[in-house]
Structure formats: structure tokens, C-alpha cells
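As you look at this complex, bear in mind that one protein chain is not there, while each of the others sits in place.
Coming up: chain A.
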Amino acid sequence: MIQLDNLTKVFDTPKGAVVAADHISMTVPSGEICILLGPSGCGKTTTLKMINRIVKPTSGKVFINGEDTTALDTQDLRRNIGYVIQQIGLFPNMTIEENITVVPKLLGWDKARYRERARELMAMISMEPDAFLKRFPSELSGGQQQRIGVARALAADPPVMLMDEPFGAIDPINRAVIQDEFLKMQQELKKTIMFVSHDIDEAIKMGDRVAIFREGKLVQHSSPDDLLAAPKNAFVESFLGEDRALKRLNLVKVEEVVSDEIATVSPGDTLETALARIDDYGYQNAILMVNDQRQPVGLITRAKARTTKGYCRDHFENVPATVTLEDDLRKVASLMFSQDATWLPCVDDEGRVCGQITQRAMTHHLGSRFRAREAATRNPDSAVKE
């Protein structure tokens, strides 16, 4: 757990005092990632760097796992906090192994233990130990270097990590890969992480909580979903962008919106049966055809069913796309737009149909938070509870 208590930094500049961080108080529960987000110069990096005293706080306190760090020796404090920076900062004079084992060595681990740890870490970041440990940072790509940067920060297994725009200098494709890898690692490691970003999409993807900063002040600190659904003021709203409802698509999984009621036909049914079912269920233009294992094999369109006679197996069209329960709504929306579809069948792990997801259900789900908020502003007594 990281707890900031009225943390303040005032820089004395020739133009007068500048308050870079103004009484920041917040708590990051153990095992969560908190993203500090805001435009440049908003104090997010200053706040982060006050935790490991790269920037010395003017006033205020930092608690780590309940312990006041003010009295701790700076070096001891830093050795127990993982630190990852945007410029990566691997030591070019050292091999990858030496880079990774710097902190364990500082902590006085014996040789066998830190060498073992280096191999363990390489496996964790999915890089082949034998191929990389003896190489130098300059021989690695940017993405590989930052993986090593993360491994170095994790080397002594610190409970807390500070990451200053760690993936900011990596190209978008590699960035997404590293973000995914990191989230997967975090599911096992459960570190308490403060993470500075200026990228709203990264914040939504990576953060359990997001803290928005403006001019040295903490404006809003909430879960990504709350943030997008209920921005506190006009600044947050404009920072999140006009498409913030669309950004929430990332946060919602298909399983939250899926309707398990879906009518199907089998290849042996007649087109009359299909038409009847389309009408019964009020489907607009088509019905799904499944095989014996309930795997989707085709679509019977309404137009075909009305104008033709015969069996479904002779008159079906291809299924445009299917989604799984773990997909997020952003992918679903993208598929719908590209297929010009208003609904998509949803399949389970074995590829069997388990429901459908409709545009209506998606807009309803996303809109419910906004409607609740409007209701709350009209009638402040009934607070938003979800």
C-alpha cells in the first residue's frame, strides 16, 4: 500500500515559487496499479518522484505499507522500491545480467542467489536467458531494453514499484505487447504500482485506479470506469476527450452485456421454420444456423427465407464473425461496424453458441451510468450507487 499524506513540492525559481504538487493525498491499495495522469507540467511526475525522494518533498509524508518513510535512509528506501523510467536508463557498461542484478548486489545477496534470480527474471519477461544475459544493452531493441528495465526494477522483489512513463518511448505495436505482458505479470506478482502516463488509453488499459492531475492538484481519483462515466468537472471531461463513452468500450467485457437468449435453426430445418422463428423472436434480418455441437455454421436471412423454399442447409450464408465472453466491447463494436451488423453471436471456449450481443444491449449498458448520473444531478438526494 502506498499512502500519500499532504505531499507538497514548491520549487524556488527566479520567477518566484512554483507549486509543483499541492497537498496531494491519496492511497493506492496493495496489489493495485494507480495511474497518475495529466498534461505535462501538472505535477504527476513530481508526485511520483517524491515517493523515492528523487525529488525531495517540501512537506507531507509518504507511507509504504503503513510505515512512515520520512525516517528511513534514502538508499534503503530506494532499494526497496522498483523504479522504471521512460529513458530506460540501463547501464551501457554492464551486461544484461549485471544490470538486472545491481540491486540484489547492493542488498548483499550471495552470487548463486542473484544469478539464479537473473535467470528467473528473464523467464518472467519471456526472454531467453542464455541468449541475452551476457549481452550489452546497446545490442538490444528498445522494447527488449525496457523489458530488462522492468526486470531490473523487479529484481529484489520490492513490494512497491514506481514507473515514470515506462512505455512512452516504445513504438505503438511493441508498446501494446509490453503492456499486455506487464499486466499478465502483475496478475501474479500483485505489486503496488504508481505509474505516470500522459496517455489516456494507456491509463484506462493499465489502471485499477486513475488519478488526474492539473496544475499541481489532484483533481479526481477513481476507477477508470467511474472516471469515464462520471468526470468530476469540465477539465477532466475535456482531458478524457469527447469520445470518452467509446473509451469505456475497452473496460466492458462481452460477458457483462451478453444475452444468453438466442434462437437458432439447425441445417435440417426448413426455411419456413426459420422464417417463423425470425418473426417469433422479432429478429430483423437473419437467424443463426448451428450444427449438432451448437457451433455456428451459417446465417439464414429473412429475405431468403421468405422467397425460397427448401432446407436451411442449402440456403445459408457465412457467419460474419463471432465473439467470445472475454472480448471487450471495443472489439465487438469494431466487428459490428466492419460487418454492418447489429448483433453478433457469442461463443464459449469450445466454440459453441452461448448467446448474442446486440448494439442495443451495448448502448444500453454504457448509457445506464450516464443516465444514473443525470438522475443524480437532478435529484441530489439519491446518490449514485452501482
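Structure notes:
Please note the rule applied: a residue touches a chain if its C-beta (ideal position, glycine included) is under 8 Å from a C-beta of that chain, and two chains touch if they have at least 3 such contacts; residues count from 1.
Assume contacts and distances are computed from a predicted model.
According to UniProt, the chain absent from the figure is "ABC transporter permease", selected among "Acyl dehydratase", "Glycine/D-amino acid oxidase-like deaminating enzyme", "NADH-quinone oxidoreductase subunit K" or "ABC transporter permease". When the whole complex is considered, the residue among A:Ala17, A:Leu106, A:Ala123 or A:Ala303 that touches the unshown chain is A:Leu106.
The chain not shown here is touched by just one of A:Trp109, A:Phe136, A:Tyr311 or A:Phe370, and that residue is A:Phe136. Contact with the omitted chain, checked across A:Met1, A:Val19 or A:Ile54, is made by A:Ile54.
Which of A:Lys44, A:Arg152, A:His221 or A:Arg369 touches the hidden chain is settled by the complete complex: it is A:Arg152. Counting over the whole complex, chain A has residues 52, 54, 74-80, 83, 85, 87-95, 102-103, 106, 136-138, 152-153, 162 touching the chain that is not drawn.
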